[in-house]
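Okay, so here's the structure we're looking at.
Excluded from the complex is one protein chain; the other protein chains are retained at their positions.
Chains: A, B and C, in written order; residue numbering restarts at 1 for each.
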Amino acid sequence: MIVVLETGTSEKQVEEIIRVLHDHGFDVHRSTGVQHTVLGAIGVHPEFDHRQIELLDGVSEVVRVTEPFKIASRAFKREGSVFDIGGVKIGGPEVIVIAGPCSVETEEQVFTIAKHVKDSGAKILRGGAFKPRTSPYSFQGLGEQGLKLLRAAADENHLKVITEVMDKSQIDLIEKYADILQIGARNMQNYTFLKDLGKSSKPVMLKRGLAATIEEWLMSAEYILSGGNEQVILCERGIRTFETATRNTMDISAIPVIKKKSHLPIIADPSHGVGIRDKVIPMARASVAAGADGIMIEVHHDPGRALSDGAQSLYPDQFTQMMKEVRLIAQAINRSIA
Amino acid sequence: MIVVLETGTSEKQVEEIIRVLHDHGFDVHRSTGVQHTVLGAIGVHPEFDHRQIELLDGVSEVVRVTEPFKIASRAFKREGSVFDIGGVKIGGPEVIVIAGPCSVETEEQVFTIAKHVKDSGAKILRGGAFKPRTSPYSFQGLGEQGLKLLRAAADENHLKVITEVMDKSQIDLIEKYADILQIGARNMQNYTFLKDLGKSSKPVMLKRGLAATIEEWLMSAEYILSGGNEQVILCERGIRTFETATRNTMDISAIPVIKKKSHLPIIADPSHGVGIRDKVIPMARASVAAGADGIMIEVHHDPGRALSDGAQSLYPDQFTQMMKEVRLIAQAINRSIA
Amino acid sequence: MIVVLETGTSEKQVEEIIRVLHDHGFDVHRSTGVQHTVLGAIGVHPEFDHRQIELLDGVSEVVRVTEPFKIASRAFKREGSVFDIGGVKIGGPEVIVIAGPCSVETEEQVFTIAKHVKDSGAKILRGGAFKPRTSPYSFQGLGEQGLKLLRAAADENHLKVITEVMDKSQIDLIEKYADILQIGARNMQNYTFLKDLGKSSKPVMLKRGLAATIEEWLMSAEYILSGGNEQVILCERGIRTFETATRNTMDISAIPVIKKKSHLPIIADPSHGVGIRDKVIPMARASVAAGADGIMIEVHHDPGRALSDGAQSLYPDQFTQMMKEVRLIAQAINRSIA
Partner (left out) sequence: MIVVLETGTSEKQVEEIIRVLHDHGFDVHRSTGVQHTVLGAIGVHPEFDHRQIELLDGVSEVVRVTEPFKIASRAFKREGSVFDIGGVKIGGPEVIVIAGPCSVETEEQVFTIAKHVKDSGAKILRGGAFKPRTSPYSFQGLGEQGLKLLRAAADENHLKVITEVMDKSQIDLIEKYADILQIGARNMQNYTFLKDLGKSSKPVMLKRGLAATIEEWLMSAEYILSGGNEQVILCERGIRTFETATRNTMDISAIPVIKKKSHLPIIADPSHGVGIRDKVIPMARASVAAGADGIMIEVHHDPGRALSDGAQSLYPDQFTQMMKEVRLIAQAINRSIA
């Protein structure tokens, strides 16, 4: 922590500030400049609230130096993490495509879609069984029956399964059916839940909260990692901004930022990122071009009748076309898509 | 729902759009103007995803007409709701002051603070026993022991108790000690949890999410109300914007907006809203001036040693001074503070 | 500037970083901690782009220490500035009310409104003669004829005049009629224009840009101040956020923040801040309660027929009622309104 003092702070004030820092267990290193005196406070207190110092008389500014996350940081692990999920490697040279319906609706629906996305090159099947909906009056998912259908459709097509877990009570159940546990944007800072996920043996895909900074997102990953679960995959799905022409504003630049700050793999979700079908393909292409380790795409064979998010689901033919384009883009940057 | 068609849409396209609306169960009313044909689609489908129509050929724009919340709306209940919590009336002419430490730390701490805030005019004691912290390495609260101390300090000083519930597993326990259940900003869209709260017999104070629009906030209130719990109190605590000079940007205008759209009472939390002590008092005054039904203030007798949020806690003397000012401001708009 | 190095940076890298800092004219002070080496770079280079250092190998973070504005800062001038504009003192204990129509439309209109606002306690008359409009097809103002009417109405009622200057070509003209030059939010970072204003002998009221941080706003004030014009008044008028229930989100907390960082007076403009009549009064009250040195309010005797912004203009009776309330609120915090 660096403590910058105001111009004209008296020697007595400086000593008092140093005393408080010592009380909090910091070693203090003083450096007196022409305009400013600066104190370097050294200690291992990741939880220290630096505003405590900011309010002392004579303090102009306090700057936190150490990043608050550790295990999630690139400094902790220099090479990028690669998670092998039954042969599907996330974080390696291959860009992994996750696809499927928003919600599991019927056996016919999920099997039809699973076969199609597999044939076009997807490796993982997505689909919701428990749906968090803004309105209490909307379709809330098929529950365990949906999980069974999802697993069966994936197995028949040699796909892995990812599905959302909404709270602790669902973890045990969903672990039985899924290969990856998806954590929604609204749960990104549900800390008691993150601790529970730290005890799971399954990989967790953590979506970025709508108003979460990249640093906060990595702090939430840290909650899971520090609980013992090393397999955390990040997922960018759009942030909230003033622009309303798209549902959210997809922060494509988060992809290279994460790649620099962390060793964890990052997936992009353009379906939620823009929220309307005709913009999904350009944003999927942009995500791969920016360096994402994977993309997650909603596909429906009859989106006009989908029970949720039909408007952002691709038609099967659109998905096939998109796959051709992203495959070429991956090659342009020395990566591959199956 | 109003469906505005593009200029130059063919008669065949119009008929197809009307057919789709009929399929979804809407009555359609057509109105042909010079520039635009407009369709009024009438039906009772609060859960309908209007993007389904937006994507049809020939559609320029779709406008949802009915607000998605019902029980929370001012149209549902014209006069403002007043909740009587053991004699403390929230939503009436009196502006209620909630005060106390961020976290319950020790017996001495909570009794000292409780006595002071009571003497200055507070009616409800706040204090956290389970703390949601951004860092997994920070102080996480005293748990049930904290609840006991909080209840005892409140009882000795004839105060009511409010404290945060972080997930379903804590509801039963906290209902034993608290008069009002506080739901944090990060849980505002944790829908399974909101449903559980709909079954509680205790009033719920629902904080606004950091990136939640006022409409989404009222939708979350609707989840609780539609579950059968009629006592929902809203709490504005700052939203996330590009400005970093304050921890959050307190949206004071949400106070008059809520007063127009809803019958539910609204409390302001300037301590979290600005996040630094010397701005709390002006924002508390502004909240009361704007028409809040109450304010919630963090107070600590030794903030430099507080285990959480000391930097935004008022000293007891500051709290007393603030009470004098907000009392006069309440009177200026024909309200009162005890 | 503080340069924090990455853990594990080699001695050679450290020396190279120090060499670059020396090349840029900085004195460097090195401090080696357990986890981090930190360099203090001391020099007087307000224009230095610290990203230059951020990109060097081995650098983890660069922190600018000195605030980029000087003359605008509270450190430069400890007591608050008070500007005496023909007897009206802005920045002193009295809270100044500026009121009038959005646009000057007719002689009858501006005289009617001027008399009313004067009778209720306003000290300065506002009104636009040149209107910046989002649409090229909207009413663009009366031009010099509007200025003449505004001046005449003010003089008859012993009011001062404030009106907007949109570009350099209008400065000379408007200086003839106005006591204060108003600079709109969209011009806040029009730097060539700010330099021109630095040469004016008239006080300038600088509105905050829709997306401007408080620091950028003070930097823009610095442009005017550094040009020789010491009379800069700031005006908060709402920032752009994700919330659409109000036209903008009025950042009331900017008032106490500015009061701490700068000696310049600050005015609040709730009419533009919320953009709809029924929220203007609560926000005017909140602004005064938070410590604003003045408020600016749009008033129209027939808002339904106003040529611009009628929807956010108060009826004369509402203005009178508002004045009663803000007068009491000013007294509650030891200030006054005439």
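Worth pointing out:
FYI, a residue touches a chain if its C-beta (ideal position, glycine included) is under 8 Å from a C-beta of that chain, and two chains touch if they have at least 3 such contacts.
Just so you know, these numbers come straight off a predicted model, no measurement behind them.
Residue C:M166 is the one among C:A114, C:M166 or C:A289 that touches the chain not shown.
If you put the hidden chain back, the residue from A:G58, A:G227, A:G291 or A:G304 that touches it is A:G291. Check C:R126, C:K160 or C:R240 against the missing chain and you find that the one touching it is C:R240. The hidden chain makes contact, of the residues A:G273, A:G294 or A:G310, with A:G273. Panel shows chain C; residues 20, 46-47, 49, 51-52, 54-55, 68, 132-139, 166-169, 186-187, 189-195, 209-211, 216, 219, 222-223, 226-227, 240, 275-278, 304, 308-312 of it touch the chain omitted from the view. The chain not displayed touches chain B at residues 2, 4, 6-8, 27, 29, 31, 33-36, 38, 40, 42, 44, 61, 63, 65-66, 75, 240-242, 244. In the full complex, chain A touches the hidden chain at residues 211, 213-215, 239, 241-246, 249-257, 260-261, 273-274, 278-279, 282-283, 285-291, 325, 328-329, 331-333.
Here, only the chains that are shown with their structure count from here on.
Separating the CA-averaged centres of chain A and chain C is a span of 38 Å. For this pair, chain A with chain B, the centres built from the Cα atoms lie 26 Å apart.
Chain centres here are Cα averages; for chain B and chain C they lie 30 Å apart. Annotation for chain B: residues 211, 278 touch two or more other chains.
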